[in-house]
Structure formats: structure tokens, C-alpha cells
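Here it is: the structure, laid out below.
Note that one protein chain is taken out, while the other chains of the complex remain in position.
Each chain gets a letter, A, B, C, D and E, in the order it is written, and its residues are counted from 1.
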Amino acid sequence: MLSGIDPIVLFFALGLLAGVLKADLRLPPAIYEFVSTLLLLAIGMKGGIELARQPATGLVSDLALTLLLGILLTFLAFFILRALGRLDRANAAAVAAHYGSVSIGTFAVAVAFLGTAGIAYEPTLPLLLVLLEIPAIILGILLARGIQAGTPWGEIAREVLLGKSVLLLLGGLVIGWAAGPVGLEPLAPLFFDLFKGILAIFLLEMGLIAADHLGGFRRYGLFMGTFALLIPPCFAMIGIGFAQLMGLSLGGTILLATLAASASYIAAPAAMRSAVPEANPALSLTAALAITFPFNILIGIPLYQRIATWLMEMPS
Amino acid sequence: MLSGIDPIVLFFALGLLAGVLKADLRLPPAIYEFVSTLLLLAIGMKGGIELARQPATGLVSDLALTLLLGILLTFLAFFILRALGRLDRANAAAVAAHYGSVSIGTFAVAVAFLGTAGIAYEPTLPLLLVLLEIPAIILGILLARGIQAGTPWGEIAREVLLGKSVLLLLGGLVIGWAAGPVGLEPLAPLFFDLFKGILAIFLLEMGLIAADHLGGFRRYGLFMGTFALLIPPCFAMIGIGFAQLMGLSLGGTILLATLAASASYIAAPAAMRSAVPEANPALSLTAALAITFPFNILIGIPLYQRIATWLMEMPS
Amino acid sequence: MLSGIDPIVLFFALGLLAGVLKADLRLPPAIYEFVSTLLLLAIGMKGGIELARQPATGLVSDLALTLLLGILLTFLAFFILRALGRLDRANAAAVAAHYGSVSIGTFAVAVAFLGTAGIAYEPTLPLLLVLLEIPAIILGILLARGIQAGTPWGEIAREVLLGKSVLLLLGGLVIGWAAGPVGLEPLAPLFFDLFKGILAIFLLEMGLIAADHLGGFRRYGLFMGTFALLIPPCFAMIGIGFAQLMGLSLGGTILLATLAASASYIAAPAAMRSAVPEANPALSLTAALAITFPFNILIGIPLYQRIATWLMEMPS
Amino acid sequence: MTGLAQTHRKLLTVITESNLERDLVREIEALGVRGYTISDARGRGDKGLRASHWGHSSNIRVEIVCDTPLAELVLTKLREKYYEHYAIVMWVQDVEVLRPDKFR
Amino acid sequence: MTGLAQTHRKLLTVITESNLERDLVREIEALGVRGYTISDARGRGDKGLRASHWGHSSNIRVEIVCDTPLAELVLTKLREKYYEHYAIVMWVQDVEVLRPDKFR
Partner (left out) sequence: MTGLAQTHRKLLTVITESNLERDLVREIEALGVRGYTISDARGRGDKGLRASHWGHSSNIRVEIVCDTPLAELVLTKLREKYYEHYAIVMWVQDVEVLRPDKFR
């Protein structure tokens, strides 16, 4: 018995293994949809309940700082990819959009970790998550195409703002806030008690999906592998810095670090595919799904937790 | 925090909003099937358990009255649609069949409301629900086609009686009755504890579906809109009357009123499509799904509850 | 109220009835996949947790005996089918592979029965289950084709060992063992509390599937019907014998008897279809699904339980 | 094509409402069709969009390979029975098949 | 075929990335296509395997029955818009239809 290992991480490993071995294991897309819908609503509702309990303070400056963080990370990624990776403009912009944006699956795992460790976090974090999804995508398109006349900004905004994740997170947040802790009690068995089990199934599926993209590894060479492995901890440090500026608690700091470290594999790919079609979608997806996601799940989150704890326990 | 709002209603609103905004949110059909299967079984089993606890009395007269109620509502709807709406025979009959029949989703929401309010109801209600589904459909076909030679009654009866909802409700009822409260305990976590969460997911989907049909609104003009909005409270009053005749408790009265007020959007459409193909299916579905269902969920049920309470607390 | 009937068996009956009546009830394949994934993981994890609590002793000899049991049962079935049933070589081998292997659905029902009866069992049983799946399939192929040059053994081994059930059972076992009872607590609401409810849904679906295969009954005549009905209790006795050799507890004995009595309807059909294509797949499936599975669920398991109890309570 | 698949048959494709599946299958089997293939579809036509992810308004796509007389019979019968009130579209193509005995 | 389905039309089949569905439908409707059928598919082509059971890399199969000029127009426009950067394949066949009015 390996005490200390969180079993949900093992589900990811199981999926990865099954995928690599090309085993006959696959979850139907309908289940993936169901499971991710439940997770998004649950994360949103958790935030909403807390918001109903203790109204957020200093929200406006936090939101502004979050936007700034998204912009900063995207620019940073873009310049590294251009200067060191020698990627062409379109591909650099597309990959940067992925890394400036966030992964909700990674966030869910971090939330589960905090739950196990009994560490609280600010109820506004799901809101910051939503906000952090957006600037990177818009910036990525701008970096790829410049400010052209033909860009269908309306369509792009619609796609990003009305994407499944934004909608369910914000919807859950509002529902949680409106119904409050007591009103949501009858929904707790599905959304809260099953949360970690559902997350385990989600991670099993993510393992299978990540395995599908492992092949891309070789093709895109050493630079992209290194990039996908080193960006997370670096960006996590920047996230911790911003968390300090916002005065977040330990839990909030760990979550913001995780968000910064994570790379989008749902919203960003869809937006880049339609707005920057000349970028190779396999390049970003391989990096985000096959390297950065596993790294964050297996090593990153515990690492960020340790660093944040160490930093915040320092006498200031 | 808006205390007093039941969060499941907010899920419907979220789905409706997402649908109207044409957001990229849709639950796979498989999930809709799963969720509605669970709800139907759970409603049936709840009834069955109660039946095992306290055997029903006066069942035969209740069933006869229920049949009568179904016939009365269908005739009423038909004559209003013909006389005031000037609909042709086939369309009037088809819409009447929808409104004489019942909506199981609406019933589930009413059950959840009673649960929250701590109001008990007779265990026979799921049985009445099943019974109320049937006469309207047969009558609708008769009203549309008269007593023709070619009508495939055998096929129609089979379709109605062996429809998913009848089968799962009755199946659940028998299982609940046969196994009793103790025997069903191990199944409670899935069927009873998750009930309201599952219902929330169901309503999210219903919101999306309703939004798809909102477009029909404009097309079918003012009369159908008014019809779909005014029939529910009127039929609810008739339902309350019948409940009094049966001597139902407060909970039973609210549920029967809700059933009378609700319009079928599963069994009736399927039956009408095959038996009365000349009727426009979009007409009935728009009314039942996009107007009557939301009305009952958002305004109707609390209204019927208040009226029933007020009536039954009157000194007689 | 029929006390004593386990409600999950009624779900099977409901599905069977709906299927026979050709009712409009069907669970989407995605739900079947989801539900069986949850069951496999849960069974594995239960075993793993127990293994973490009390390490297995005498495992090697148990595994060897299990292999022997699988080989013995397959040979027995083959000779009966050849000698008494006069089946051709390919068909006899294919059916024998099904009956030498095991049914995980049947095992899950037996686990649920033991849970209700409060009877414990050895944590190694899921391991024996996995092991018992394999020799029958390989032997079936050998019996059908002899030791030919062209047989794609590598491919066959891959298919069997990396099949969904082996992977999820072993994966669950390792996860359960690595995380231990405390680590798995947050996953319990999904995997353990819902187990019986999920099993009920699974059995509803199995009833529908079994009904689809009832038609084969007539076609394959009296011999196959008798075979499918008599083999389970006979093989169960052999299973009880092997359990005594292994020194299993009452619960373990019942489970091993059930495994021996059960016939595979997932792994074996897939393997036989690709390796012994000249065998009629409907023959084995009808026997395994439409006769042996219902027999074991409805009559077999309680019977084996009674016999095992009676045997083990005898003064030795 | 040379040699292999030289027998000519018709491929009749029918797109219609999925709720008609049971009825339509019974119909064509009664007409003598011994083989057909069905898949799920969505689409748009005169009867509007049929793309809801809900049973009520999705389509099926039925393919029948058979000889010309049977194709014409099926076409006529389906037209008579469904054209007036249901969403339905049909088209016919030439195909070459192996094993002509399988396709009447 | 005799009598029944004697009007000739073109059947244009397009296999492409499923994430293009909304955009492509808008495009062809703008070009004048009034009827089409879509189903889900997977496959392999120059752009590699598109068979993941995940939205990102699955295909759709679009069928459009229409007259020759419209088929050519759609072919040209889709080629211009999608050929360079997207996984897409198209082919055209002859079909006979009933009710030619339904297919422009």
C-alpha cells in the first residue's frame, strides 16, 4: 500500500497505460460530456455557495489582475516560442493561446487535492478561472493575424463566451449563489459527494486521450517537449506572484498557480482551429494534453502546493 | 442569495438561456435517456414502496375517475381549439391529445417540490399518472380519424402501453412494492439520494430542448400562445376538483392538479406522428415544450400548491 | 410485498419482459459502457482494498488451481458438446470456451448477494476472476484449430489480456491496493454506495439483451437448452470442490462456484469471432445470455449459496 | 469494372424521420427487400431542420441494394405511403456488386 | 430507371472535420443549398487518422443532392475556403431523384 498517493492520479495512469497499450478500453464520448458537465457545474456551484456565505471583497482589482496575468503569460509564451523555438508566427500564436489559457480538468484535480488536504480557498477562484480562459484566446488570434479587417470577431467572441465551460461554470456559480448552501443540499449527493469519483472517471478518459497524442511527441522534437515541461513550473511561479498581489489565501494561491501552469485543451484548440487554421492543431494539443496535463497532475500540483506553503509560512 | 428559489428551476433557466444564445452546450441523447430512465424508475419505486407500506383503498373508483378526467380534458381542449382557435380537425385533435395527456418531467418537478416542502402524497399517484397518459392519446386519434376501418389500433395500443414511460413507471412500482422499503435500501443512493441532482440535469436538457422550440412561437401566432398559457391553470382547477372527489391529501391534490395542467411531449407526439400524420407536429410540441412546460415549472406548480392549500384549509 | 426477493433480480425480469414484448425501451450503448466500467472498477477496487488490509496467503497455489479449473471446465464442456451434442469441432470448441470462461455480470450479482447477506469473501477473488477468463479462450482456439502455423497468437493474447474487463479489474485492484481503504474513501460514494443501483441498471439492460437472444432458443433445439441449463449447477459443484482445495471461506466458495457456473458473453464471443470464425456466434451467445445468465441470476446463485453453506457447516 | 463486380444493381437511398424506422422496415421487408443498411443522420429539407439531438427530430439514412424492378416497387410504395405527410427524400444510383444472388 | 425516378441530379459527398459543421452549413445555405444530410464519421486521409472518440478529431459526412451548376458552385467554394488548411475530401456522383423540384 503506497499511502499518500491520491487514487485519482492512478486513474489517469490507468487510462494512459491502456491507451499506450492500445487496449480495447474507451469511454463513449457521451460519458465524457456527462462527466465534464457534472464537474463544471460542481466547481461553479461550490464557488457560488461560498460567495453566498462570504461576499467577495476587492473583486474588481482581482479581476483586473487576472486579465493582466492572462495577457502576460500569452505574450511570454509567444516570445519564447518565436525566439527560442523558431516557430512560425501562426503556430507560435496558437501554442501561446493554449498556454496563456487554462485547463479546467487540471483545476478540478487541484480542487480535489485541496479538499483532501483540508485547505480552503477563495470562492472567487472559479470566476478567475473563467476570466483567465478568455484573453489568451483573443490575444492568440491577434498575434497570428494582426488587426485585420476580415477577422470575424463577433463570431469568435460568441464562441469563447458561450463555450460550454464558461457557461456551465458561470451558470453553476449563479445557481450556487442564488440557492445558497441550504438550498443546494438536495443536490449535494450528485454534485459534491460524487465529485471525486466522477473526477476519477474523467481522468481515466483523459489518460486515454493523452495516450492518443503521445505519438506527436517525437514528431515535434525536443524543443516542444522541453517547452511543455518547463513552462508549467515557471508560469506557476508567476501565478504565485499574482496571487500574492491579490492577497489570496494558501488555497487560492495554489489554485492560481495551477491555473497559470495549465494549458487549455478544449476552448483554445476550438478557437484556434477556426480563427488560425494555418496553425497545426496537433502541435498545441500534443504539448498541452500529452505533456503539460500529465506533468501538472502528477508532479506540478503537489510541487506548487509545497512552494506556496513554504513561501507563505515565511515570516514576512 | 435569493432564498426560496428552488435551484432545479435555475437549471432549466440555464438550459433555456444557453439554447436561446445558441451556445455550444448540449447533452448527448444517451445522457437524456439515462437521466429520464432513472427518474421514471425512481418515481415508480417511490410509489411502490409506499404501496407496500399502506395498501391503497378505494383504488378502483380513483382509477375510474382518472380515466374520466383524461377524457374530459381532451374533449375540452379539442372543442376550445376547434371553436376558438379554428384549427382543422387533425391539428385540433393532435394538440388536444397532448394536453389531455401528461408530462412526466413536470410531475417529477412537483414531486421534488413536495419533497422539499415535506408534504406527503398518496402512493397511487404514479399509477394515476400512467393511467392519465393513455385515454387522451386514443381519444385524440378517434377525434382526428373517426372510427375508421384502417386504423391500426393494435399497433397503437402496443405503442402506448409499451412505451418507455409506462413500462418504467409500472416496472418501478412493482419492484418497489415487491421489494419494500427495506429491500430497496441498497438502491436508495442511486435512485433516491441522487433524485434531485438527476432532475437538475434533466431540466438543464429540457431547457435546451425548449429553446429549440421557442422559434415556433411566432409562427403559430397569438392564439396558440394564449392557449398554452391559460390551459394549464384552468386544467389544474379541474384536476383539483377531481382530487377532491377522490378524497386525496394535500400532496395528492397538488400532484393531480399538476398532471392535469401538464402537456405530454413524449408519448403523445410519437403516437400522433404515426396515427395522425397530417397534423403538424411542431405545433403541439412548441405549445407543450416551449410554453406549457416552462409555465408549469416556473409558475404553475407553486401556484397550484398555494391554491390547493388554501382550498383544503378552508373549514368545510 | 414479497420479502426476500432481491430487487436487482426484478430489474433483470423487467428488462426481459420489455424485450420480449418488443417494448420501446432500450438503454443507449454509451450507458451500458459506463455502467459496466463502473462495476468492473468497483469490483477490482473492493478486492484491492481488502488486499491492502490483509495480504493474500497461498496465492500462488490458488492461482495455479484456478488455471487448472478453467482448463478442466473447458475440456469437459467440449467433450459433452462433441459426444452428446454431436456439434462440429469448431462450434463445440467455441461454446466450450464460453462455458470455461466467466461472466462478470454474474459475478457482480453474486457479490451484491453476499453484501446483502453480510458474508465476507477473500480479496483475491477478483484476481481469480481475471485468471479464469483466460485459459478457456486459448484452449477453445486450440481445440478448434489445433496447433496451426497461421494462428495469430500474439494478436489473440493481446486481445484477451488487454480486453476491457481484464484491464479495469486489474486496474481497480491495483488502485484499491495502492490507495487503501482510507485513500479510497472519497471515491466510495460513486463506486461503492451506488454499486447496487448501478448493478440494477446493468441488469435491466442485460434483460433487454437476453430477450434479443431468446429467439435462438428454438433454433438450436433441445440439446443446447438442456446443456445451458444443466452445465451451471454441475460446474458450480466442481467450483465448490476447487474452493475446498484452496481452503476458501464460505463467501469465496460461493463466488468460485458462481464463476465456474457462469458463461462468458463478452470476452469469449469477441475472441472466438476473430479466431474461430467458422463457429456460429449466435449459438454460444444464445446459450450463455438467454439461458445460463438468467438461470444463474434467478436460481443458481441462491442455490450455490445454500449448497456451500450446507457443505461447510457439516462437521468434517 | 473488369471481371470482379460486374453485375449491376440499384442502390436506393432513403432519408427520413427516425421515428418511422420500425414502420418502414416492416414495409420494405413486406415488399421483398432482404437486405438493407441503416445509419443515423440529421439534416435540412422542405420540412425544416431535423437536427435536434433528441429523438423527435432526427433522421435515418436507409440504403437498399436490389434489382431495378424491386427498387421501383419500393420507391413507389414509400412515395405513396410517406410522401404527403413525412419528411422524406429518396434517390437512386447504379452500383456494381459481387455475389448478385445476395441482392435479388 | 423507367418512369419513376428519371430526373438526374448530382450527389455531392463531403467528408471533413466535425468542428467545421456549423460554419460549413452556414456556407452552403448561403450558396443556395436547401437540403442536405449529415452523419458522423471517422477515417484516415492525408491529414492523418481522425478517429479519436473525442470531438477534436472526428469527421462529418455531408450529402447534398442538387443540380449540376449548384454542385459545381459548392465544390468551388468549399475548395477555396477549406482545402488549404482543413482535412476535407469531396466526391460527386450521378443520382436519379423523384420530385426534382425538391433538389433545385
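Note that in this section a contact is a pair of C-beta atoms (placed from the backbone, for glycine too) under 8 Å apart; a residue touches a chain by one contact, two chains touch by 3 or more.
What you see is a predicted model, and the numbers here were worked out from it, not measured in a lab.
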### Query
Can you list the shown chains that the absent chain is in touch with?
C, D, E
### Task
Just the residue numbers, please: which parts of chain E touch the chain that's not shown?
10, 15, 39-46, 51, 59, 61, 68, 71-72, 75-76, 79, 83, 89-94
### Task
Against the chain that's been left off, what residues of chain C make contact? List them.
26-29, 32, 209, 212, 269-270, 273-274, 277-278, 281-282, 285
### Task
Just the residue numbers, please: which parts of chain D touch the chain that's not shown?
1-5, 9, 11, 25, 29, 34-40, 65, 93-99, 102
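Everything below uses one rule, namely that only the chains that are shown with their structure count from here on.
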### Message
Just to be sure I understand the contacts, which chains border both chain E and chain B?
### Response
A, D
### Summary
Under the touch definition above, the chains in contact with both chain A and chain D are B, E
### Summary
Relative to chain A, largest Cα-centroid distance belongs to chain D
### Chain copies touching (chain A, chain B) - same or different residues, decided at half shared
different
### Task
Determine which of the two chain pairs, B-C or B-D, is joined by the larger number of C-beta pairs in contact.
B-C
#### Entry: Centroid spacing, where centroids are CA-atom means, of chain C and chain D in whole angstrom
41
#### Entry: Separation of mean Cα positions, chain E and chain A [Å, integer]
36
### Summary
Two or more other chains are touched by the chain B residues 27-31, 34, 189, 194
### Task
Specify, in ascending order, the residues of chain D that touch 2 or more different other chains.
none
## Note on the structure
Chains touch in the following pairs A-B, A-C, A-E, B-C, B-D, D-E
